[in-house]
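Questions regarding the structure given below will be posed in turn.
A single protein chain has been omitted; all remaining protein chains appear in their positions.
Letters are used for the chains, namely A, B and C, taken in the order the chains are written, and counting of residues starts over at 1 for each.
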Amino acid sequence: MERIIKRGFASDNNSGAHPAVLQAMIDANEGHEIGYGDDYFTARAIEVVKKHFGEEVEVFLVFNGTGANVLSLNNLTDSFNSIICAETSHINEDECGAPEKFTGCKLLTTETENGKLTVDKIKKHIYGIGFEHHSQPKVISITQVTEMGTVYTVDEIREIAEYAHSKKMFLHMDGARLANAAVSLELGFQEFTADAGVDVLSFGLSKNGAVNAEAVIFFNKKLAKNFKYFRKQAMQLGSKMRFMAVQFETLLSGNIWKKNASHANNMAKLLVEKIKDIPQIKITQEVDANGVFAIVPAEIIPKLQEEFFFYMWDEHNSEVRWMTSFDTTEEDIEQFVALVKKLLKT
Amino acid sequence: MERIIKRGFASDNNSGAHPAVLQAMIDANEGHEIGYGDDYFTARAIEVVKKHFGEEVEVFLVFNGTGANVLSLNNLTDSFNSIICAETSHINEDECGAPEKFTGCKLLTTETENGKLTVDKIKKHIYGIGFEHHSQPKVISITQVTEMGTVYTVDEIREIAEYAHSKKMFLHMDGARLANAAVSLELGFQEFTADAGVDVLSFGLSKNGAVNAEAVIFFNKKLAKNFKYFRKQAMQLGSKMRFMAVQFETLLSGNIWKKNASHANNMAKLLVEKIKDIPQIKITQEVDANGVFAIVPAEIIPKLQEEFFFYMWDEHNSEVRWMTSFDTTEEDIEQFVALVKKLLKT
Amino acid sequence: MERIIKRGFASDNNSGAHPAVLQAMIDANEGHEIGYGDDYFTARAIEVVKKHFGEEVEVFLVFNGTGANVLSLNNLTDSFNSIICAETSHINEDECGAPEKFTGCKLLTTETENGKLTVDKIKKHIYGIGFEHHSQPKVISITQVTEMGTVYTVDEIREIAEYAHSKKMFLHMDGARLANAAVSLELGFQEFTADAGVDVLSFGLSKNGAVNAEAVIFFNKKLAKNFKYFRKQAMQLGSKMRFMAVQFETLLSGNIWKKNASHANNMAKLLVEKIKDIPQIKITQEVDANGVFAIVPAEIIPKLQEEFFFYMWDEHNSEVRWMTSFDTTEEDIEQFVALVKKLLKT
Partner (left out) sequence: MERIIKRGFASDNNSGAHPAVLQAMIDANEGHEIGYGDDYFTARAIEVVKKHFGEEVEVFLVFNGTGANVLSLNNLTDSFNSIICAETSHINEDECGAPEKFTGCKLLTTETENGKLTVDKIKKHIYGIGFEHHSQPKVISITQVTEMGTVYTVDEIREIAEYAHSKKMFLHMDGARLANAAVSLELGFQEFTADAGVDVLSFGLSKNGAVNAEAVIFFNKKLAKNFKYFRKQAMQLGSKMRFMAVQFETLLSGNIWKKNASHANNMAKLLVEKIKDIPQIKITQEVDANGVFAIVPAEIIPKLQEEFFFYMWDEHNSEVRWMTSFDTTEEDIEQFVALVKKLLKT
């Protein structure tokens, strides 16, 4: 069994890690550190997160995005609550029911055109308040960048946050690609999270060049109550936490997070630029960040996937998803587009 | 904030990683790999695990030992079952109720002198079979090396396995320190797991020099049914799995696992050798592997902990636990024992 | 505090019990009976249920319809499964998340015009099979009579059953008003349940004149495996079960169930007959059984409710629900319609 190195557009987590991340892990390897987060590197990671998100946050490292989402939601809810989200949201589509299983809550979904919730769409789920037969709505969960590659503006977030709070509900943000959103919005993290009314954030850097670096960030410390116990009970407490912690510091203390996200976004733009005029291909979503959705002639898809793996998004209409990453090269794009054109004989 | 490098005996997970492990992560960093385990390195990791445990096993990588334990138990049980374990077992004492929360099962505990279950102790929990008011016993869970630093012999395991199977129950083994047990028993992994009647194993290498490397191994493939869905729903499916997978290969393909475990065990023996004749100290458990339990005069404990951190095991009788690791040095032991003697003025 | 006896159209469970039911409870009161269902009367209840549903069924008495639904679904699923149902279904709307909490499953909902699922509507949820990130569809749940007062034909049920089975899924029927459906279809219970492909039925008689009489009926005995343990763990096992058991016998051994259901259905027809020509009122659903849905001028609703309580169904369009019952009288209808007309000044 010999490894054949391939490249593709399947997901930004198909990339490896930024070299600086791995070097930092080596640098942190000397000596002993108390396990489970009570160590020097985790303390530093929390400090660097606070520099981006504000001093008054509570930060907890977890293993993966599903863990971050489920534990965020769990701290906001009782089991009789419901959680409102887009039908396409990761918590609804891609976590195999983890939120329902751990929290006991019901997910209420809404169809969207572009992966974004709006107050109007949310409203249809707000009724039966105080009626014990009805799951009580408690959280609105949005994804930034959305699963459709679009980015909420600050105003869009703030409107949802204000509506949530007016109903005594909370706003959760799944920020698995938060860096790509920041770059897209040309804003600091705090400006479109804490400052826009988000209560709890799943903050992921795994898709930004980490090996694995995920955290839950509470913007209201009261909401973090007992989180440490739930994290442990949810099997999300790592032992040698220093190795995850240094990844946060590496990516966030300087500019690496921004360079990585900018590059990924730019590569998506480049892909669109090169492909948008091919008549047989239709770009279906705004390309706000590093995801490109397109309807492509079905017959070329398997051949494309052989060379550059990517996922079918919707088989019914031959829609695919192409994700770019911090390590996508211009050459990747060019070769890919050339292959598309060759297969389409354009 | 400056890091002060310390060393101690708190836990074998306070160590960093073996350098070869980190180097392997760097070597695996090139190119893209499908996420979530469908990659070259995970396939290789599974192959190397099979070399040690037999071709007919099913192997799944997970994030941590708690995840491995909970998911092992989950695949063996329905929610109305009970799980028999030692009172001191990790699943009972140190997982904040994760097994109960995810599986819905009841844990039935037994006091032990040395962390080991015996058929005699297990039997008191076997009654009410078929009586729907009573949680139905379905799994016996043992830990190898036990939480008290002792190691089950093959015969001890086999006796429990045979009893379990005679009652249509399963035997789970928590192998967070399986390498230390193998070295202690001078046996290959398979001989005291699959061959001794273990049905499912939580196999951990994090305490053997990995950054984080944990797996669930099913010795009966039928028992692995649907595991992949439960792993995902339990938030235990990693995205860039190659980075965990190479750790298995690094430690298991050659002798590193054995060297690391031998060294840790030897350091524990050395510690015992040097400390056992101090009259104020009483070693309380057989030192079969890399854990030393001792009753120590209470007044010296805080001063010892300042220099070499370790955990109090039982405050009532001033019993402490000292764990050695793959990176414990003879110098560590000597300095520690010297400090003990100095504080005791012996 | 003096009781003021009122009558209304809120729900068929606002009625009391048929006198024969209470008399049967008195008749069963003598002597001792083993608790928890191992008694003479429960055995007889199961026999009488089998006369209606076939000898090869498994029958379990439970406390209420929510319990029957949750336990039915639980026996058909693993926690990583999903359950497809109408958005208006009781399991989705009126059980405060009980199915999610106990089973861990995801509910996938579909908008309907009349409360009925169709294969076409179901199909949009069938994808991602074998993909571990996606909750795996396993059960289709329909309600007969639907929550919108409509009744599935045998062909409609059979089509859904065949589709379910072709996908290795199961068909669950929530039969809280099964007697009303039987009368409406002019069929025996078996013909539109077991014979039409239903796998598991929640069978309720509480709305048919019982004090409380609910059961889970498995048409495939294998699916009933371990049900007794789950019933107990779900807090749904009654101690003095004889008192519920005799209610089944009373209603089902002769014609009472049919008389009660026919009467309720007829009263709904009478209500429609008398009200349908009032121009300000619009009947919004087919009245197949004992529920009438209507859009009514908002201003008269509170005054109507004062005299004859009923529930608002949809505040947005001033739609109400009127349920008739085994004890609804022609006089009730006449007085109610007279009040409507008076308030509308027609």
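Following the convention adopted for this analysis, contacts are C-beta pairs under 8 Å (C-beta built on N, C-alpha and C of every residue); 3 or more make two chains touch, one makes a residue touch a chain.
Fair warning: this is a prediction, and the values are worked out from it, not measured in the lab.
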Option from C:R44, C:K121, C:K258 or C:K274 whose C-beta touches the chain left out: C:R44
Sole contact to the chain not displayed, among A:G67, A:G104 or A:G149: A:G104
Residue touching the undisplayed chain, where the options are C:N75, C:S206 or C:T250: C:S206
Chain A residues touching the omitted chain (full complex): 36, 78-80, 104, 132-133, 136, 226, 228-233, 237
Interface with the unshown chain - residue positions in chain B: 79-82, 92-97, 100-101, 104-107, 109, 127, 132-136, 315
Hidden partner chain, residues of chain C it touches: 1, 3-8, 10-11, 13-17, 19, 22, 25-26, 28-35, 40-41, 43-44, 47, 63-67, 70, 95-98, 101-102, 206, 211-212, 229, 232-240, 242-243, 309
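One rule holds in what follows: only the chains that are shown with their structure count from here on.
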Where chain A and chain C overlap in contact partners, by chain label: B
Copy pair chain A, chain B: interface residue numbering same or different (half cut): same
Closest chain to global C-alpha mean, per-chain Cα centroids: A
Interchain centroid distance [CA atoms averaged], chain A/chain C, Å: 42
Whole-Å gap between the CA centroids of chain B and chain C: 51
Approximate Å spacing (C-alpha centroids) for the pair chain A, chain B: 33
Residue list for chain B, restricted to those that touch at least two other chains: 229, 232-233, 237
